[in-house]
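Quick one: structure below, then a few questions.
Here the complex is missing one protein chain, while the rest keep their positions.
Now for chain A:
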Amino acid sequence: MPTNDKNIMTRLYVVTTCMFLFAFAVLFKLVNIQVVQGDKYKALAMKRTEKMFTIDPNRGNLYSDDGSLLATSVSRYTIRFDAVTVSDADFKKYIVPLSDALSGMLGSSSSHYQQLLRKAKAHKNRYALIARNLDYSEYMAVKDFPLFNRGPYKGGLIIEQKTVREHPLGKIAERSVGYEHVDDNGYYSGVGLERAFGPYLRGVEGKRLKQKIANNQWKPIGWDNIVEPKDGYDLVSTIDINIQDIAHHALLGQLEKYKADHGCVIVMETETGEVKAISNLGQTKDGKYYERLNYAIGESHEPGSTFKLMSLVAALEDKVIDTSAVIDTEKGRWRLYDRTVKDSKWGGYGKISLARAFEVSSNVAFAKMVHNNYKDDPSKYVNRLLKMNLGRQLDLPIKGEGKPVIRSPGDKGWSGISLAWMSYGYEVSLTPLQTLTFYNAIANDGEMVKPRLIKEVREWDQTIEKFDKEVISASICSKETAAMAQDLLKKVVEDEHGTGHKLYSPNFSMAGKTGTAQKNYASQDPDKLKYISTFAGYFPADEPKYSCIVVIHEPDKSVGYYGADVSGPVFKSIAQKVYATSPLTDEVDMDKMKDENLETSYQKYYVEAQKTYHKMPNVQGMSGMDAISILENLGIQVEVKGNGKVKKQSISHGTDLKNVHSITLELS
């Protein structure tokens, strides 16, 4: 088999051709992937390596009416320690100084931290908890601690940041301030203002495109966010932190004293309906009180005697009776069908006027008055109540407002005794805020104002939306009726027979109505019988500024349960303190005085200063201040002797400025 150059080369050309063809096949496939399959794989690249990230906007702040922060979002830091990444030498060297530093900041002893760190090291713990919920300044300090200042890899420092909602003023109006959570499906839940005004507070999420560079590592693409995050608006609430504080503590004290189940206080500005304070306290199992539910807004219950005002106003409006009309309260017992209306005073009040009946809060008198006057046409009474907006919700932005109940004849539960029972606050149901709204309308001469918790929505210093006074009804009753009702409410406190006379103070006036409603009265067991003690009213009596309602549920009967005893003192204490803390202020506007001399000399200076000089100006006679500013603006160094007006200038005016570098002024 002879092999020679030639046949080797021939065979080689065959092989080489094959290899070239293979190379072209590779190139063809390369182009094919780019051109034909290109779009598919580019799309796949996007899918596999790019992801849209959301940037959380900052939630808006919630302010009180004077701009104090009620709720704000802050960063909180959790510090953890990776004991494995730290070298043994570093660990040994820094453990004591680090523990000392931690002890200095966080309180526990240095040995506690040494033990904690050593344990982490021994167990190869890469996620040992050091401290939770540090604020920003503490976090910055921790970052500079020995060992930790060497960073996450050498120092083992792990930092987790989270944003939490903080209430800088503590638990004040906590339930009304509320909260808002969002779940994974984007569904919002929560209570109070945070929830009600959530859409304003939330802001708009930003979007940022990021590219995957490794597992769980993403880097941003491009300069800008796809969508810029927009921070939430700020809310200014009507809450006055001083009044809120007073209301909160007054209520708390009384709840503790009477070991009551729960209670609430609302203080409202009479004219505008702005809720200045709203406090809800409920008892926990261990006997402590805290803001559990928004009773003031959410809890609809039988109001009891405070409803006598509504009956009174209705009767006066319908002109079925006069305040001076005399009603026989018999012996404090009045049998109607198979039931008996009882007065709290054993033996009754005898024959008294309607006015006195209101003052002493006679159930018999009111039952008789309403029943006798409306029994032929019960719906007239009910319609009057409804006309005064009593059957309707206030339509508050805060979710969960309790439904009021005012039954009409023919409704389920209506009976022959309904009129009598309704007259003093049973078989009807109102929330404390609804009751207060009515009382406020009386204080306002009949104008019913909608209670408000929010004043305005703001973005920085710009007002986005303003919430003004909203009138539900311009007049629920005539001015005369309102005046009569006001007079009676005042007498409840002022008159020595009045149920609220214990509240009387010669120094300032209050008006209001007590209420002691029975709860669970359907039960025959006397132990189950509970009371709701209420006081609703306004102050000062003559020129009402604030209306207020105090409702305390289930006080300990052995301590007391009458509205005047339980809720009254809270009302009084609030009225007294609010009055003491809102002094009258007068402002006097003073026109700014214009100084003629100053004006003219300024004008002169201004003219001089505007000129362009090529030659030294004459500054003699000018005030030193003006002369220096003119000359130094020309680039001349000025030396000054003395003070006052320029007496002498070292370089005379008219000298060419090109040669002048400095000048000395003598002032007198």
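To be clear about the criterion, a residue touches a chain if its C-beta (ideal position, glycine included) is under 8 Å from a C-beta of that chain, and two chains touch if they have at least 3 such contacts; residues count from 1.
By definition in this document, contacts and distances are computed from a predicted model.
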| item | value |
| --- | --- |
| Listed names "Tryptophan synthase alpha chain", "Branched-chain amino acid ABC transporter permease", "Nitrite reductase (NADH) small subunit" or "Probable peptidoglycan glycosyltransferase FtsW", matching UniProt entry of the absent chain | "Probable peptidoglycan glycosyltransferase FtsW" |
| Residue touching the undisplayed chain, where the options are A:Ala23, A:Met52 or A:Val182 | A:Ala23 |
| Candidates A:Ile8, A:Val164 or A:Val204 - the one touching the absent chain | A:Ile8 |
| Chain A residues touching the omitted chain (full complex) | 1-5, 7-9, 11-13, 15-16, 19-20, 22-23, 25-27, 29-34, 37-38, 40-42, 44-45, 48-49, 211-215 |
